[in-house]
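Here's a structure for you.
The complex appears here minus one protein chain, its other protein chains still in place.
Showing chain A:
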Amino acid sequence: MAAMKNCHNDYKMKFSVDEEFPDLSQHNNHMAKALTKEIYAKLRSKSTPSGFTVDDVIQTGVDNPGHPFIMTVGCVAGDEESYEVFKELLDPIISDRHGGYKPTDKHKTDLNFENLKGGDDLDPNYVLSSRVRTGRSIKGFTLPPHNSRGERRGIEKLSIEALSSLDGEFKGKYYPLNGMSDAEQEQLIADHFLFDKPVSPLLTCAGMARDWPDGRGIWHNDNKTFLVWVNEEDHLRVISMQKGGNMKEVFRRFCVGLQKIEEIFKKHNHGFMWNEHLGYILTCPSNLGTGLRGGVHVKLAKLSTHPKFEEILTRLRLQKRGTGGVDTASVGGVFDISNADRLGSSEVEQVQLVVDGVKLMVEMEKKLEKGESIDGMIPAQK
């Protein structure tokens, strides 16, 4: 592990701001929009206690200019303190990405599944599956862009201890990426559980694929409805899922499971990273707040071709993806529909939007199938 203070950074201070400032003329990402020479000049001499610097924060955004149509974030945190030490850069990015969220705003956390209304009656003829995921970072360890092998293994060890103590509906097994049998691997692929070494340069340029597959693994319960990824893009990614439209049940299991896991980590004095301004602290600023993506795979063959489809999604505060996840196309009129927001609203509020919005869109789909108009159903902006 490198020296705690980043002395290469001190060495770079020999060069002027102009000499070190990245060329962002071809770039379209949040970091490129926010990073002025003034901000860079102010932040370049700093480092977090673990040695993460502003150049480390922005490397992925420098290496990936982005796309004219898709605005990526272009920066990552290396540890909990990154969001403090590099506030001047990250606050405007957070505001831009999260609908104007201010540095003084407070984020509400609500993992009480009983506060969700409905959600158990989405039509299974249209809603093929339901899923809620989030991420959690473990206090006292640096994040995937920065952590050493020793830290990553420490995270894995703690996670295995926590997860193997779960019982009842949560009883399950851990499969380390390094050392799983061929049979286990094939089963995990068939179940759509297996994650692989990141190939996206957005992640690899941020240093997240180092030492692969050391310290990485997958845990899931025997029922295959609750799944945890260890040391992929975040310390933990927690996923609750099942076939059909009972989002209420998925969310209940999600909340209960998370709570149980958190208790065990706290007992070991390594609770989750959280604060009342940013909610749950994760590697990518886009996942701050709840880090929650609640969604369904839903058949919307007719609605998806309606000229107002995008407008409806925007008003419902939802986003569409292909059934392969982020950056994939839809297959056979089936879309992945999920909440667009992460920060500034609670878990219950975000899942509520999904439940209510999907219910409405399925009704619209049915109307369109009958040849009827949906103009009267178009919602107001939520």
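Couple of notes before you dig in:
Everything that follows uses one rule, which is that a residue touches a chain if its C-beta (ideal position, glycine included) is under 8 Å from a C-beta of that chain, and two chains touch if they have at least 3 such contacts; residues count from 1.
The rule is simple: contacts and distances are computed from a predicted model.
According to its UniProt record, the chain left out of view corresponds to "Creatine kinase S-type, mitochondrial" among "Creatine kinase S-type, mitochondrial", "Serine/threonine-protein phosphatase 2A 55 kDa regulatory subunit B", "NADH dehydrogenase [ubiquinone] 1 beta subcomplex subunit 4" or "Potassium voltage-gated channel subfamily D member 3". When you scan A:E84, A:D167, A:E311 or A:E372 for touch with the missing chain, the hit is A:E84.
Only one of the listed residues, A:Q59, A:S82, A:S129 or A:Q352, touches the absent chain: A:Q59.
Interface residues of chain A with the unshown chain, by the touch rule above, are 1-8, 10-12, 15-16, 19-23, 26, 49-50, 55, 59, 62-63, 81, 84, 139-140, 148-151, 153-154, 178, 204-205, 209-212, 214, 266, 269-271, 274-276.
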